[in-house]
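Just dropping this structure here.
Other chains of the complex are left out, but the ones given are in their true place.
Order of writing sets the labels: A and B. Residues in every chain begin at 1.
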Amino acid sequence: MFELTMAKGSILQGVLEAILDLVNVANVDCSSKGFSLQALDTEHVVFLSLFFPSEVFRSYRCDEDCSMGIAIADMVDLLRASNDGDIITIKVTDQNFEDITITFESPDKTKTTDMDLQLVDARSHRLKISEWHDMESEYQAIFCMPSAQFMLNCKSLSVIDDDVVIRVNEEVISFSTKGKSGCVNISHVPNKTDNPEKASVTLTHMRGPVSLTLNLRYMKSCAKVSTLFDQVKIGLSTKLPLMVECKIAEKGYIRYFVAPKITEEEEGKTETEEAKEESKKK
Amino acid sequence: MFELTMAKGSILQGVLEAILDLVNVANVDCSSKGFSLQALDTEHVVFLSLFFPSEVFRSYRCDEDCSMGIAIADMVDLLRASNDGDIITIKVTDQNFEDITITFESPDKTKTTDMDLQLVDARSHRLKISEWHDMESEYQAIFCMPSAQFMLNCKSLSVIDDDVVIRVNEEVISFSTKGKSGCVNISHVPNKTDNPEKASVTLTHMRGPVSLTLNLRYMKSCAKVSTLFDQVKIGLSTKLPLMVECKIAEKGYIRYFVAPKITEEEEGKTETEEAKEESKKK
């Protein structure tokens, strides 16, 4: 038996709507502590991993660990049918895990909406990717920024082209793009503090300058999700996909891992060369 | 001579805009008491009948009974050209009933907009359908609900499919639909009182349980019109089209009669069988 209740418009609903443009089907693993969802976009550029801890729901119960495949678009459609003030219950009672039942109850309890959604087989979408618990040792640079700022940057860049270069060094964090009609370069002077919970761009970790080229379309998908949260944390390494992370309550998170584009310029470059560049600048 | 005046954004304008998706041309019969309009949608599923009593207008004058055909879309387009605060006059002076004149006068009277709209021949759209004056003897069940609620139900159901089943019995009034990805069932626990003027679903008349299958598209058209009013009254009978009614002031009304879909299940069923089902439940 799996059952959770939440208010209409809660964070789960927002996240599902926001990941919809990348993900069709996702595998969900439930335990007594919460549930995790992993999915790969259809073009295999973005790996999405999220963990919703039980505390973010009005009530949460999971008697034994279980796994189910969910058609995200259908789930989102059904959740959209809820009305303001409704209490939403998501439940699986079926032993065979064939159906998930979604119930909306109106505040005055005179109206109940029951929906059945067929579960799908999503075992092929279940990826066992180790999740970089020690981020600081894995990434060359990590910075935090208000997610509204991240979204604005993506919007500004999208007036030009679909490739964005993110560059980080001690002095500046920049987002830039280049097209036929011109070019755009956005530069942030970062704070350097361990307390990034502010309305500013903060460099929280730095082992050397780094730059990655990414498809703007995927950056915009990340930015869209991030606006459900105050802050976004971005990790860069020349050896790993870009990581974009938002925290869900204390222990939860949503993480996007975005494969960079390999540009000609970067192809032959090693981390040593990057380090040389850094020393030249100094 | 026919002439009425009204304020911009009045109920007539709202109703004409709302019926536009079903009706192209309508026949209007005018008398000194008000005017009635009857129309059949192009697919002959919905019959629409409305009566606007003279009291709902700022002024109303009809010297002798007359009949005219109106191209609803053109009329709506012209009315849209009015500005906030305008007083709208609709007038026919022409003996041959070839033109209708619409005039907008700005509040300060320095601006006048005159429009001529050609009348059309809509005699074929003039239907003389008797209008069930004794509803309670004709329908098996009649219930009232806030029209906003009716609209929300249609929206919730539309996440799935285009068929809706409305079921009424003493305990529950339900709207349900079923599709490939799942199913939705909305249940209301009805009040039972003769005073339905409340923000709740009220069963005002009940001679036995009844269910009808309808095309959701037409339900949505009815719901759209209904939101111009507070309450909607819905009558069901296995022998008649579904009736959806809203009251316009004391004596006026707008009524939709929607032909149900004949489903396999219901095809062989008689009212007696329905009655048996009811007695089983008790």
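Note that in this section a contact is a pair of C-beta atoms (placed from the backbone, for glycine too) under 8 Å apart; a residue touches a chain by one contact, two chains touch by 3 or more.
All values derive from a computational prediction rather than experimental measurement.
Of the identical chains in this model, 2 are shown in place, and the full complex in the file is built from 3 copies.
As a convention for this text, only the chains that are shown with their structure count from here on.
Those residues of chain B that touch chain A in the complex are listed here as 149, 152, 155-157, 159-160, 181-189, 200-201.
Across the complex, chain A meets chain B through its residues 71, 74, 77-78, 80-83, 99, 108, 110-118.
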